[in-house]
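Of the protein chains in this complex, one is absent; all others appear in place.
All chains are identified by letter, namely A, B and C, in their written order; residue positions are counted from 1 within each chain.
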Amino acid sequence: MTGCEEPDRTVFSPKGEAGEGSLDVIMLSIYIMTFVVAVVLAIFIYVLIRYRQKPGDNSIPKQVEGSMKLEMLWTVIPIILLAILAVPTLTHTFSLAEEAPKDEDPLRVKVTAHQYWWEFEYPDLGIKTAQQLHIPTDEKVYLELTSDDVIHAFWVPELAGKQDLNPGSTNKMWIDADEPGTYEGRCAELCGAGHALMNFQVVAQEKEDFDKWVEKRKNPSSEPKTAEQKAGKEVFTQNCMSCHAIDGTQMKTKGEKAPNLTGFAERNKIAGLLENNDENLEKWMKHPEQVKPGTYMPSFDFLSDEDMDNLKAYLQSLE
Amino acid sequence: MSTAELEQAKTSAKLPPHPERATMEGRNKILGLWLFIGAETVMFACFFGTYLALKGSNLDGPTTQELYQIPMVAISTLILLVSSLTSVLGVLGMHQNNYKKMMLWFGVTVLLGFSFLGLEIYEFVEYVHAGHTFAGSAFGSAFYTLLGTHGAHVLFGVLWISGLLVQVWRRGMSLDMAPKFFSASLYWHFIDVIWVFIFTVVYLMGKV
Amino acid sequence: MEQAKPQQESQATESDAKHLASFAVMIVLTAIAFAAVTMDIVPPAMVVPLIIGLAAIQVMMQFFTFMHLDFKKHRITVTFIFTGLLFGVICVVALKYLV
């Protein structure tokens, strides 16, 4: 049975302030609602047991019109309960909508959603990456969300609630993580055939690790070293370059249509989805449609085994 | 009024006062039309909202300021306002049992309706020549949808009233016809009400 | 049952003259609106509220004179029409400001 694993990304175990903000309101509402359900159920069960028609009893019960007092009671109490719920709701609604402070220099990331992959650009750092968002821990990261095609939604349940990515406009939200780790994210707005598999990962790192990562991304090692990798780069230039870009090489054109592959080897997942190993990489490149229905990635099953091996070797050398 | 009296009224030329509400059928019809007007109000409101949201998106096409010609709008407005008056005069004619008057004024209403439509088509042709087309920009789409829907209502109203006139002309006036005329005139006034908002919100506010 | 009985009241109030008079008022209101926009007689910030107000007055006149809507006799109709107007206004405002 595969189902015995624990759910890995519940909203009940937030790893950041934004997620905790949502959880506060959720828990308060759950308590209030449990109380309401309990009261209703108690009356309900009592009534059902107590006022069953007994066999042979054909008397007619008293026809009660109503009771002003009782009706006032169940008008006023819900209002009070709602007022209790409304206060944290409003404060958190505003705190979750907090914008990047102008005077400081916060980390900003421009998130662009595409059918069916994610692009992450750090405008202040000059880095562009895809599928895997790196953030430092204990720091609010301000996201600017937009879409290149249809409406998507950005959701990392452990870090924060959702925000839509609309074409033609930019939405804002912030996230933070208080412990290092990899958090699973999903697209939460129906966006087409591949919607179910539009996954991504958020990698939270300690500040110094994050800075190291930034340095590495700014100076990526993208040049092939071995003969195999060199041949692989040749295959890449001929087949992949019109859509995919790799920074740090002297390639003439840089594709923008598909994920930027700089530093591919460090990604945990291929296509945001499959574990990053040679076997999966080949599966993805040969039959992308089988892995992610609706993907715009064409099939490369026409590549010879040798070309495929070289290509894999080159991609896995990108650090 | 008893059934027998109603039967008699159906055939005689002299209708009871407020003939449109004399029968249950008539009362239902008028109420139904009012309710329909309520629904149409919300639909037009949605088109107005869409227009307001998109009126700045003219892309390469002309802006509202460059496009709209106030004199033409003023003439259209005058035509439609007058037609509103003529249709109410037609209803008064019906109430006064003066069916010649009724037919005359409703006939004038139809003519005015047609001239409004002609003017609107002329206006649209002008706009298309000026580069303001349905598919050209979001503004164009929203504009023609709002105005076109109103125009379609005018067309339907004109055909409706014409049909009623033909019926009376062929069969004479009867108690059945009264609610039909009354509802058609309600519908016609509603079209006029929508136009009041069109010239205000679309044309005049486009010039502010 | 508001409309259960055929109304038997006199029709004297329903003269041509009354309708002509209200028509004249409508024409004047329309003329004011056009003038407000085309000529510089109203401060620019006031133009839009003014012409929308004029349009609203005109609509009420259409309802209550030309369309024979009577507040007392047709309470339910009036309720429905005004609810429709309210929801319509909500739609317009929402589409204008929330989109």
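Convention: a residue touches a chain if its C-beta (ideal position, glycine included) is under 8 Å from a C-beta of that chain, and two chains touch if they have at least 3 such contacts.
The criterion applied here is as follows: contacts and distances are computed from a predicted model.
Hidden from the displayed complex is a chain whose UniProt protein name, among "Electron transfer flavoprotein small subunit", "K+/H+ antiporter subunit F", "Glutamate mutase sigma subunit" or "Cytochrome c oxidase subunit 1", is "Cytochrome c oxidase subunit 1". Touch with the chain omitted from the figure is made, among A:Gly16, A:Pro136 or A:Pro157, by A:Pro157.
Residue positions on subunit B in contact with the hidden chain: 24, 27-28, 31-32, 35-36, 38-43, 46-47, 49-50, 53-54, 56-59, 134-142, 145, 149, 159-160, 163-164, 167, 176, 180, in rising order. In the full complex, subunit C touches the omitted chain through residues 1-3, 76, 80, 83-84, 87, 90-91, 94-95, 98-99. Although one chain is not drawn, its touching partners on subunit A can still be listed: residues 1-12, 21-26, 29-30, 33, 36-37, 40-41, 43-44, 47-48, 51-53, 57, 59-67, 70-71, 74-75, 78-79, 82, 85-86, 88-90, 92-94, 96-97, 115, 149-151, 153, 155, 157-158, 160-164, 166-169, 171-172, 184, 186-197, 273, 293-294.
The working rule: only the chains that are shown with their structure count from here on.
Between the Cα centres of subunit A and subunit C there is a gap of 51 Å.
Subunit B and subunit C have CA centres that are 15 Å apart. Multi-chain contact residues, meaning those touching two or more other chains, do not occur anywhere in subunit A.
Under the contact definition stated at the top, not a single residue of subunit B touches 2 or more other chains. For subunit B in complex with subunit C, the touching residues are 1, 16-18, 21-22, 27, 31, 34-35, 37-39, 41-42, 44-46, 48-50, 52-53, 70, 74, 77-78, 81, 84-85, 88-89, 91-92, 95-96, 186, 189-190, 192-193, 196-197, 199-201, 204-205, 207-208. Those residues of subunit C lying in contact with subunit B across their complex are 3, 6-9, 11, 14-16, 19-20, 23, 26-27, 30, 33-34, 36-38, 44, 47-48, 51-52, 54-55, 58-59, 62-63, 65-68, 74, 76-77, 80-81, 83-85, 87-89, 91-96, 99.
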